[in-house]
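Accompanying notes for the structure given below.
Missing here: one protein chain of the complex. Every other protein chain is in place.
Each chain gets a letter, A, B and C, in the order it is written, and its residues are counted from 1.
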Amino acid sequence: MTQIKNIGLFTSGGDAPGMNAAIRAVVRSAIYYGIEVTGIRRGYEGMIKGDMFPMDRKSVSNIIQRGGTILKTARSEQFRTKEGRQLAYDQLKKNNIDALVAIGGDGTFTGARIFGEEFDIPVVGLPGTIDNDLCGTDFTIGYDTAINTVIDAVDKIRDTAESHDRLFIVEVMGRDSGLIALRTGIAAGAETILIPESKTDINAVFERLEKGRKDKSSKIIMLAENGKDGDAFEVGRQIKEKFPNYDTRVSILGHIQRGGRPSCMDRVLASRVGVAAVEALRNGHRNEMVGLIHNEIAFTSFEHAIKHNIDINPDFLKIVEILSI
Amino acid sequence: MTQIKNIGLFTSGGDAPGMNAAIRAVVRSAIYYGIEVTGIRRGYEGMIKGDMFPMDRKSVSNIIQRGGTILKTARSEQFRTKEGRQLAYDQLKKNNIDALVAIGGDGTFTGARIFGEEFDIPVVGLPGTIDNDLCGTDFTIGYDTAINTVIDAVDKIRDTAESHDRLFIVEVMGRDSGLIALRTGIAAGAETILIPESKTDINAVFERLEKGRKDKSSKIIMLAENGKDGDAFEVGRQIKEKFPNYDTRVSILGHIQRGGRPSCMDRVLASRVGVAAVEALRNGHRNEMVGLIHNEIAFTSFEHAIKHNIDINPDFLKIVEILSI
Amino acid sequence: MTQIKNIGLFTSGGDAPGMNAAIRAVVRSAIYYGIEVTGIRRGYEGMIKGDMFPMDRKSVSNIIQRGGTILKTARSEQFRTKEGRQLAYDQLKKNNIDALVAIGGDGTFTGARIFGEEFDIPVVGLPGTIDNDLCGTDFTIGYDTAINTVIDAVDKIRDTAESHDRLFIVEVMGRDSGLIALRTGIAAGAETILIPESKTDINAVFERLEKGRKDKSSKIIMLAENGKDGDAFEVGRQIKEKFPNYDTRVSILGHIQRGGRPSCMDRVLASRVGVAAVEALRNGHRNEMVGLIHNEIAFTSFEHAIKHNIDINPDFLKIVEILSI
Partner (left out) sequence: MTQIKNIGLFTSGGDAPGMNAAIRAVVRSAIYYGIEVTGIRRGYEGMIKGDMFPMDRKSVSNIIQRGGTILKTARSEQFRTKEGRQLAYDQLKKNNIDALVAIGGDGTFTGARIFGEEFDIPVVGLPGTIDNDLCGTDFTIGYDTAINTVIDAVDKIRDTAESHDRLFIVEVMGRDSGLIALRTGIAAGAETILIPESKTDINAVFERLEKGRKDKSSKIIMLAENGKDGDAFEVGRQIKEKFPNYDTRVSILGHIQRGGRPSCMDRVLASRVGVAAVEALRNGHRNEMVGLIHNEIAFTSFEHAIKHNIDINPDFLKIVEILSI
């Protein structure tokens, strides 16, 4: 059992629904095990500036259901430098912090990995990103909420698309990953899905529209951001050119995907890995992300977690094709 | 009591949540009063093409809660011509339709007015548009749902804005009216609101941002579409230029505002004016819109309804200023 | 202009969504006009105990969208006594509070009226209750949210009722008022509505069920609590006895009706009357409730506001009958 006395806790990178549930879980389980918790505001930026405060069990009352992160988040240029990280480490020492829990995505863990190697401080990570683009966990905190937010929005779009017999290109987030587009495409009954990982491109969309049923009163094309065919406006432009008869519209869902009350599954996931993170630090883990694989707690080195070789299940694309007939 | 035997019912123009509740109310109250109902698909377009079908009370079962319109909607170029309208009238006669209920906004009523003057057929209108830009009713069917959809979205955006200390420009619908932006701006706790009707412009936004509290962790600027300062991207560009220190983002909510399950108030409004429309036809009304003023059924000539001189309550803008301190 | 220096602000009675929006509006507009605000926790109870704290504009940041009341609420037996009220007044004096804004319903205003007569302190009230049972305002803060919550719930119940061909008795809140049941009954497409104000009773329900269409796959009966025919279990028991062929179920929606993010209209209402309350105190108003009638700010004496002679629009019951054919 490693003797940890004071855990520094922060969120970093893009915010995700469920981060507050994870914060609550870390704070309460630390206190449960007799460990103090210091909240660090705005990620590495706040660490460098020493923007820290002691947290108690009441600090996290009534936050499990809130979107965003009460610890706020930011990106830090300074932390990318050796000097910045030294400043951060000095602040941690000054505040008697002897372990860290980092909630975030791959940028967060890239920083955490370097920091954990340069300085003698155990760091454990929790997967907090709507993009679901980390290895070592079936789902990241925020993904389930984000896909439900997308579905709510596309169901609304479907109402108006049906009324007007329209085709909509709906662009969703995901950074370099098509995982949000993939599941929401199935769940929204999309005609086809364009994601960065697939070899298909705009021509596959054309083909699908040509072969597809003509008597459908609405069509949704789900597009992941940052694909090789351009954004929704560009894809829309090409479809309009090729299919002038369609009444084609574009909707970029944008930042609504980052907010909102976390779903039940995101809260449960955040609670489980939050408790496990504190227990992991007590058990001597370091430089690892705590995830959930096959419904069991799993540890993955930061190095592996950020590898980004998430495979796209080819069945999913087949299902979209079958179900949109 | 005018002897009406068969009401032709259609939705036209942009769809709005609650149109189905209005359709249900018209169909059921007509049947209640012993009148037949013929559904006309895709507004004036379907009227010209004779795309019609008899509706019974089961045709409208379980639709009160659905967004969109089961009668579908469209815009018709042909109906703008005398020839088109003659074709439409011939189809009505062919189908023994001797009265019309038109659900839509000002384009719909412009057509209805001309049609009702050219041909001897009573037409009554129901205000169905999310924009709330009709005279003769306190609220239009769809407005209440749309502003709640906007609020849901902006609450989500607020979550992420708070986490990142960001300023968001949120663009909402309204065509030429700022009424969606106005109420949602108050309800979202916006810093300021830019609407077509106000004399203020982007400089008022600049001033507000300069005078405003610097320690706020997030700021929302609510922008109505089609304003004189350009769309959200343009306004965002100008704010970024003037306030480079703000982390400024843009969100255009788009077509999600048109869909979704109608709110309770929209369903009640649609049900009340739907019943009243049938009773009005029986009582000899024609060329009028049925609205709700001060919670009572009110009739307004189509001519007056589409006048578009909706006054913006100046108190609302004052309230935004006071409450965003 | 009355010179008010420090407003004591509290919520009392049953909580309602939008109370936080009202709190925010009072605090910010007071500060805008150079007046201090003292928050009083748990209504009259906290007033007696001196449970008070200064509020600034940041105290009410990011609360406009939250259900419940950050000032908490309670019922106070002690305040019903002269001694209790004297203690309360002493505490106000001790804290230099020279005016009060009370957010609540008729219990709150009954207390406020007596207090304002006994002691020389201006009191202004804001209508905060989901029941909509106050005179002097078209709607109370919380009503619109509550009816939308009911509709969300009944839409879900309708899904399962349709699948199983069931009849559901749904009991909603309202204390002695049927206003929640009335609008939600229309909006949910209820078969019939049982409310305390109507002369109809369980026999009217029987009659309706006998005359009604037999081929309907689901039926909803909307029941206001505290009616003369008993609660939903009792009404359900009688229906089962009379109509053994129906698969009859009961659902009491309960306290979910009190919570949740306030609707757009509730936030706008709360914001408008909140600002108006502060302006009213400055203009010398006292012993009045600030409401909204026909979309304009209106003042009503506490005495009149709590009179409870809210008329039920008979058209509403007619509409339910027509639309459920």
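Structural remarks
As a working rule, a residue touches a chain if its C-beta (ideal position, glycine included) is under 8 Å from a C-beta of that chain, and two chains touch if they have at least 3 such contacts.
Being a predicted model, the structure only gives us computed values, none of them experimental.
Contacts of the undrawn chain with the visible chains, over the full complex, involve A, C. Which of C:Gly8, C:Gly39 or C:Gly67 touches the hidden chain is settled by the complete complex: it is C:Gly67.
From the options A:Arg28, A:Arg208 or A:Arg282, the residue with contact to the unseen chain in the full assembly is A:Arg28. When the whole complex is considered, the residue among C:Ala25, C:Ile64 or C:Ile157 that touches the unshown chain is C:Ile157. When the full complex is taken into account, the listed residue touching the unshown chain is A:Ser263, out of A:Thr108, A:Gln238 or A:Ser263.
Residue C:Gly260 is the one among C:Gly50, C:Gly212 or C:Gly260 that touches the chain missing from this view.
Within the complete assembly, residues 11, 15, 17, 19, 66-69, 72-74, 149, 153, 155-165, 168, 217, 249-260 of chain C touch the chain that is not shown. Looking at chain A, the residues touching the absent chain are 21, 24-25, 28-29, 31-32, 57-58, 61-62, 64-65, 138, 144, 147-148, 150-152, 155, 158, 162, 183-184, 186-189, 213, 215-217, 261, 263-265, 267-268, 271-272, 275, 294-295, 313, 315, 318-319, 322-325.
We take it that only the chains that are shown with their structure count from here on.
Shared contact partners of chain A and chain B, listed by label: none present. The geometric centre of chain B is 28 Å away from that of chain C, both derived from CA atoms. Multi-chain contact residues, meaning those touching two or more other chains, do not occur anywhere in chain C.
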